[in-house]
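Pasting a structure here, questions to come.
All protein chains but one are shown at their positions in the complex.
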Amino acid sequence: MIDKRVNTTAEAVAGVRDGSTVLVAGFGAVGVADHLLDALHEQGARELTIVANNSGNGDYGLARLINAGRVRKVICSYPRSGDYSAFLNAYRAKSLELELVPQGTISERMRCHAAGLGGFFSPVSAGTKLAEGKETREIDGRLHVFEKPLKGDVALIKANKADRWGNLTYIKSARNFNPVMAMAADLTVVEVDAMVELGELDPEAVVTPSIFVDRVVVVGADA
Amino acid sequence: MIDKRVNTTAEAVAGVRDGSTVLVAGFGAVGVADHLLDALHEQGARELTIVANNSGNGDYGLARLINAGRVRKVICSYPRSGDYSAFLNAYRAKSLELELVPQGTISERMRCHAAGLGGFFSPVSAGTKLAEGKETREIDGRLHVFEKPLKGDVALIKANKADRWGNLTYIKSARNFNPVMAMAADLTVVEVDAMVELGELDPEAVVTPSIFVDRVVVVGADA
Amino acid sequence: MIPKSWQPLTREQMAWRAAQDLKEGDYVNLGIGIPTLAASYVPPGREVIFHSENGILGMGPKPEPGKEDPNMVDAGKNKTTLVPGGCFVHHADAFLMIRGGHLDVSLLGAFEVSESGDLANWTTEDPAFPPGVGGAMDLAVGARAIRVIMEHTSKRGEPRILKACTYPLTAAACVKRIYSNLAVIDVTPQGLLVIEMIAGMTLEKLQASTEPRLQLAPDWQVLAPPEASEARAA
Partner (left out) sequence: MIPKSWQPLTREQMAWRAAQDLKEGDYVNLGIGIPTLAASYVPPGREVIFHSENGILGMGPKPEPGKEDPNMVDAGKNKTTLVPGGCFVHHADAFLMIRGGHLDVSLLGAFEVSESGDLANWTTEDPAFPPGVGGAMDLAVGARAIRVIMEHTSKRGEPRILKACTYPLTAAACVKRIYSNLAVIDVTPQGLLVIEMIAGMTLEKLQASTEPRLQLAPDWQVLAPPEASEARAA
């Protein structure tokens, strides 16, 4: 019987290697798999490249990983969000590298990898500083920039409900980057509020189909 | 008050011009907007380019348009499905042109247009007869083909329920090409089984958000 | 300093003016800052559908105190709500809507706008802080109409509508209309066209606060928003 559920967040993040690219879903503090980020902190992998929209808050989750010196590079669209002092200190100390990518380009580059494509041309950022050094092409009279697929070794996903196959649903705007990142990593690890029986999720309303999911752990009150 | 509902299929397809590219959703006979196709037959637009997975069945819907000599070109993945004699006769008489495109490439090219991108590299069809004449590029050691966005002037969509803003849900495998084509045309016209009150569709389970929809008409028993 | 015989618009009044141009049925993205305020000033009875880059289509007003939902935030990470007819999408779909030209209007803040409609609103290149771009470049490229709400001049009184932007561009030749605290200005192929000015303002005085040459529309009107207090209450 297929059962992707694991019992602890430690099992969920087991095997993440030094130097991994980790997709960290969420927008600000919403829809972030903080329990998995804490487990990754315990797990010990170093020299991580983090792909996220923001750069962490306070001293928990992603910020805690940064404070612990475990992050080599952050690929994000907007590091300046909330209390991002962990990132700011590391940035000023030049102990981590920042790759700034427009928000829609980050999500599209991950979908591009998920879809098995080799890259795409986008009008976003064409002619700006963020496109410096990138291949350009005029298409239908408009300047485009070539963008490459972006792949994760691991994705840390926050969902609401899961079944044992790994089908997922989300809550409201906590959906954000989660479904895209869930498709774009070799290992997709999910923390959920609750498990439901197989067949209980509406087949018309599953947002992340089970094929993208590797491990599921229940966190919070239902753990 | 926003109300995208129109009363008749004739109103729904009003204004389609000669030479238009029409996206015809459906897979085989499932999820096809046959009422809108019949209305398009009545409406009279000629020299149409049809984008579809198949090429019509019997003498209704798309096949009827072909039999009436109204179709100049079909862009599809698999014309040989069911009773496709309408297409076959026109094909043999060379009265229409066939552009054969792999099924996943058709849907991705439409999504590419919908997403405002200028094209993408795909490994599908690389090195085959269907890629002849296309730009190629080796990416990460694998040959890719450059594929261009595919845009409709009109999309004919079959959905299950709609509200007055045009949010849509589908039934089972009748979803198929519908959500992709709904995003990829200048004018998106939808036939539905039923209208529901605004707010009645689960906001977590809307498949086609209203932003992609222009006109909705109720067909069948609930019309 | 030029002595003032006029009263510049407040932030709320600028937002009010921008909101008057939103039409029934428009799909609109409101940028962080002043643009966000525009949602409160859509004329009563007019249905405008607000898009938020983090996956909300049909964003509603701020929640009432005590009714905040931790899973409902807007692009500025402030608590928000969903209206009936709204729905949720993931990030790639939210930006497909933006980049693909599905939005009717994108209302953005700006540091600078050039006479050809170039927009600079993402970085001041302050070396002490990391840059952030968020969805700014996507929004500046995708919507059918890109409009900017901005103070006409900097805190030091220097023009922010320039012949050429001094800060790094967000996108070139994208802005079609500017709502400032002094005027409404259209970016046209023939140059900047003033279509409204606040009471007491003259083209000469406005020109003195603007680097590129301004033209006054023959049918220009007085920009007369409700009193600040009324606008706030609307």
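Letters A, B and C mark the chains in the order given here, with residues in each chain numbered from 1 onward.
Here is the rule we go by: contacts are C-beta pairs under 8 Å (C-beta built on N, C-alpha and C of every residue); 3 or more make two chains touch, one makes a residue touch a chain.
Since we're looking at a predicted model, the values are computed, not measured.
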Check: Which visible chains touch the chain that is not shown?
Finding: A, B
Check: Among B:139, B:171, B:194 or B:223, which one is in touch with the chain left out?
Finding: B:171
Item checked: Given B:100, B:139, B:196 or B:223, the one touching the chain that is not displayed -> B:100
Margin query: Tell me which of B:58, B:79 or B:199 is the one touching the absent chain.
Written below: B:79
Notebook entry, point to check: What is the set of chain A residues that contact the non-displayed chain in the whole complex?
Noted result: 1-2, 111, 113-117, 163-165, 167, 183, 198-199, 201, 203-204, 206, 209-212
Next item on the list: Can you list, in ascending order, the chain B residues touching the missing chain?
Entry: 27-31, 55, 77-82, 87-88, 91-92, 98, 100-105, 107-108, 110-111, 122-130, 170-180, 207
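The rule we apply is simple: only the chains that are shown with their structure count from here on.
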Notebook entry, point to check: Line, ring, star, complete or other: which one describes how these chains touch?
Noted result: complete
Margin query: For chain A versus chain B, what separation do you get between their C-alpha means, in angstrom?
Written below: 33
Note to self: Multi-chain contacts only, two chains or more: what residues does chain C have there?
What the structure shows: 82, 88-89, 95, 98-99, 141-142
Next item on the list: Spell out, as numbers or ranges, the residues of chain B touching 2 or more other chains.
Entry: 115-117, 203-204
